[in-house]
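Of the protein chains in this complex, all but one are displayed in their positions.
Here is subunit A:
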Amino acid sequence: MIELSEVRKKYRDTTALDGVDLHVREGEVYGVLGRSGAGKSTLLRTVNALERPDSGSVRVAGTEITALGGSELRAARSRIGMVFQHFHLLRNKTVEANVALPLRIAGKNKGDRGPRVAELLDVVGLSDKAGAYPAQLSGGQRQRVAIARALAAEPDVLLSDEATSALDQQTTVEILDLLRRLNRDLGLTILLITHELQVVTRICDSAAILRAGRVVESGKVADLLAEPGSELGRQAFHLGDTAAPEAASTVDITFTGAEVGEPVVAALVRRFDLDVSILDAAVQTAPGDGGFTVGRLRLAVPASPRTGEALEWLRARGYGVEER
């Protein structure tokens, strides 16, 4: 649905995007995770040509966006919804008028706008706020209005620019769940950028990590979590720097699916006579159907002639093993 290849963008002496490739499949939620200054914002804005890349290709639903201009570009933009960290609602207009804005821009007449706006407000659960002004709403409600507005012109794609970063924890979860629901119910493809890991682990099917304008890692969230040594896994399990004492080695073991709950520690003790101790552990559930569970266990494994054999045995059984 969205395909970026070799996208580069420079601002004077800073390189915002340094050859980015990204592939967002139709109907998925794709998260780009990165710190501020990593180039996320620029990346997102190349998709609806609010930013023009210096080179590279940006295709949305098969159309080369970088080649468009004038009315063709405006038409393409109306097929791509966008929500922002600070909502960007018209403060002197009612909720209703805000949601109707894209319809007015598209030249829809009043008779067509009314029912569509009512329907959208119902979808985001704000039917009773149609006549309110943004100042009378909470942050979460304002973001719902912005989401309704972004969906007004029935886009195929929704771009989210840190949509939950200005919201508290509870509201963040509500907005994320709303986005996920819209993705499922409408088949909406969502590309979001965020600096919050929980956004990725809660609603994204796929993710990329962006650092200094480069994608350092990308793939299905479930695969990235399960992969020993992945950046996303390291951040998600957050086992930190806990390390085994001298004369023992630190080993991270990653379990997926059915392996979760198997008596790994007991096996190491009984089978290999290794007195391992647990340093840290965490479990993550990857988003998507079935709630794919991934766990990671950090063990201190004492130095022994059988250590290598034990780790081989774990690998053979399908565990992810990473010696640190």
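We adopt the following convention: contacts are C-beta pairs under 8 Å (C-beta built on N, C-alpha and C of every residue); 3 or more make two chains touch, one makes a residue touch a chain; residues count from 1.
As a convention for this text, contacts and distances are computed from a predicted model.
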item	value
Among "D-methionine transport system permease protein", "TonB-dependent receptor", "Peptide ABC transporter" or "Thiamine biosynthesis protein ThiS", the UniProt name of the subunit that does not appear here	"D-methionine transport system permease protein"
Among A:61, A:106 or A:212, residue touching the chain not depicted	A:106
Chain not shown: contacting residue from A:135, A:247 or A:316	A:135
Residue, one of A:82, A:123, A:147 or A:188, that touches the chain absent here	A:82
Subunit A, residues in touch with the chain not shown (by the definition above)	48, 50, 73-78, 80-82, 84, 86, 88, 90-93, 101-102, 104-106, 133-135, 149, 153, 159
